[in-house]
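The structure is given below, and queries will be raised subsequently.
A single protein chain has been omitted from the complex, and every remaining protein chain is retained in its original position.
A and B label the chains in the order they appear, each numbered from 1.
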Amino acid sequence: MKHFLNTSDWSRPDLQAMIDDARAMKASPLGDSLQGKTIALLFLNNSLRTRTSFDIGARQLGGYAVVLSPSGGMWPLEFEDGVVMDGEAEEHVKEAAKVLSRYCDMIGVRAFPKFVDWSEDRKDRILNAFATYADVPVVNMETITHPCQELAHVMALQERFERDGRGALDGKKFLLTWTYHPKPLNTAVANSALMIAAKFGMRPTLLCPTEDYVLDARYIEQASRDAEENGCALTVSHDIDAAYDGAEIVYAKSWGALPFFGDWAPEKDIRDRFRHFIVDEEKMAKTDNALVSHCLPMRRNVKITDAVFDSENCIAYEEAENRLHVQKAIMKALASQ
Amino acid sequence: MKHFLNTSDWSRPDLQAMIDDARAMKASPLGDSLQGKTIALLFLNNSLRTRTSFDIGARQLGGYAVVLSPSGGMWPLEFEDGVVMDGEAEEHVKEAAKVLSRYCDMIGVRAFPKFVDWSEDRKDRILNAFATYADVPVVNMETITHPCQELAHVMALQERFERDGRGALDGKKFLLTWTYHPKPLNTAVANSALMIAAKFGMRPTLLCPTEDYVLDARYIEQASRDAEENGCALTVSHDIDAAYDGAEIVYAKSWGALPFFGDWAPEKDIRDRFRHFIVDEEKMAKTDNALVSHCLPMRRNVKITDAVFDSENCIAYEEAENRLHVQKAIMKALASQ
Partner (left out) sequence: MKHFLNTSDWSRPDLQAMIDDARAMKASPLGDSLQGKTIALLFLNNSLRTRTSFDIGARQLGGYAVVLSPSGGMWPLEFEDGVVMDGEAEEHVKEAAKVLSRYCDMIGVRAFPKFVDWSEDRKDRILNAFATYADVPVVNMETITHPCQELAHVMALQERFERDGRGALDGKKFLLTWTYHPKPLNTAVANSALMIAAKFGMRPTLLCPTEDYVLDARYIEQASRDAEENGCALTVSHDIDAAYDGAEIVYAKSWGALPFFGDWAPEKDIRDRFRHFIVDEEKMAKTDNALVSHCLPMRRNVKITDAVFDSENCIAYEEAENRLHVQKAIMKALASQ
């Protein structure tokens, strides 16, 4: 039984098959492949888009989503085996996963980092514990990566490049650029963007202000390996001009620098010095007529200017819409195992 | 594409057609006019009745409601164009509306006033922004007016007057009476009651303790214009006896006085002096066997006495039930555009 935890667990052809199916369902949304089936959506963090799109997607396929969003967060769960549970944890994750597996045919999990200790958060414990103990497939609805967003993004790129006669993704220069944001955000979408660009044969460039903003080695290495397999290389750059030069895709995202994880005050001063990483017309002029996107929500004129975001080259709404379609394809693929 | 923001945007025959359809569906609740369609219900304030009735209504027509009630309120939205979004707002309302439009076929919005600055609240910004940016019809689920309640009320009046052989609504004296409540409440239902009474040809009287409790000029003027078109006039009165005299409908509601908006302490002392505005048997005796109603929730023996509320003339439960039926008719009308 396969889960959908990370795109790195799946082959490119399998992922492409999901995207193709998503495109078919975008044209014809209703179906019965989840008839009588239920997916539990466990949101340990708030969600607008993910929750709505999974809920509607399940329904359009004849299934049903049960949204579980424990107010004030989940009751504390125990993750270790053999512990005397006389502390905060009211339930072992084993029981939570096993019981949901008795009720549902699939479990989606959203669990953001706690932003205190990256060495702890990078274990992705809640998602992995559900995958370990659940008897049904588990879907990552964003934890420290965001694989559903990855597929939605690739689908939007493929749609637009095909429409415009600009061909396949292979070999295209993909720029993931850090942008400013008043808060130190999750690296999930950034990790994901880099990995999926490499997996789908693009030439990934990570542009960020300093060494401190480079992503976790796990994702850099995963993306490097995949890029190499596709005959490309991953570039890490702190040079805006070089990074934008010839880019065919620009993906904007902000995140907090990992070396300051849990001790964000000094990082704030550094971050504030790099507001000029905003995606604007001047930078876009250096690209090869690049498509632009962002996962939303997006602070206008902080991450991307209005002129760029509202331009024809921005595919952010398409990408957001595609969340619905790819998630249906993911659920279908998992249900048909 | 038409939204359902206020009854003033719709003609009386169009509204009557919705009510007639609602009565047909009250007799025969199940249908397929929303088959495969989804309505997003965005609740920025709590709801029991509205949420339940929209959810069930969509379902009874073959559709599906997704209830979005951001805990702790929506993340802060930006409403202005061209702003550098480096403050509180995480997302421009444009993106929220556009993305929901990609997932759903209709969007319901509940957004109460903030009770700090009426000149700001009266802009009804959240509702109007969704109507501006959404690509699908938007329904007002109560903001500074409550048009769904209006239709439910008129439907209940028509049902009861027909049953009792008391004829059409035209020319009937409709009394909207302010009543006491420990807190300064929203004027939405009061604004709505006055407007719908005028629109449906009744003779509206607004009874309130003092000048300070008169409703916003926008609604007074709208109701006056509609009343005049129907050959009636709007009366504003502070005289209990005169206002109740000959009334055929008494609608009770409490609200805070607009001149004290955002500075409620002094208003409280004034409000406390008018507890005698309660709807009781003595006052009802002055009417022409008037029907009584209230939008619920209702503080018994503060706004209406038990004797009046539990009497045969009270149609509050019918009105509450009719919310389900009229909202189905509204969704049907919007979906069939």
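Everything below uses one rule, namely that contacts are C-beta pairs under 8 Å (C-beta built on N, C-alpha and C of every residue); 3 or more make two chains touch, one makes a residue touch a chain.
These numbers were taken from a predicted model, which means no experiment stands behind them.
Asks: If the hidden chain were put back, which of B:D21, B:D55 or B:E91 would touch it?
Replies: Of all options in B:D21, B:D55 or B:E91, contact with the hidden chain holds for B:D55.
Asks: Out of A:A96, A:A129 or A:L176, which residue would touch the omitted chain in the full complex?
Replies: Hidden-chain contact among the options goes to A:A96.
Asks: Touching the absent chain in the whole complex: find that residue among A:C104, A:M284 or A:A320.
Replies: Per the contact definition at the top, the residue touching the missing chain is A:C104.
Asks: Taking the full complex into account, find the residue in A:V83, A:V116, A:A217 or A:A307 that is in contact with the omitted chain.
Replies: Touches the omitted chain: A:V83.
Asks: To test your reading of the contact rule: which positions on chain A touch the chain that is missing from view?
Replies: 36, 38, 40, 64, 66, 68, 70-71, 75, 78, 81-86, 89-92, 95-96, 98-100, 102-104
Asks: What residue numbers in chain B mark contact with the hidden partner chain?
Replies: 29-30, 46, 48-49, 51-53, 55-56, 59-60, 69, 71, 182, 296-302, 306, 316-317, 320-321, 324
Rule of thumb we're sticking to: only the chains that are shown with their structure count from here on.
Asks: Approximately how many whole Å separate the CA-defined centres of chain A and chain B?
Replies: Inter-chain centre distance comes to 41 Å.
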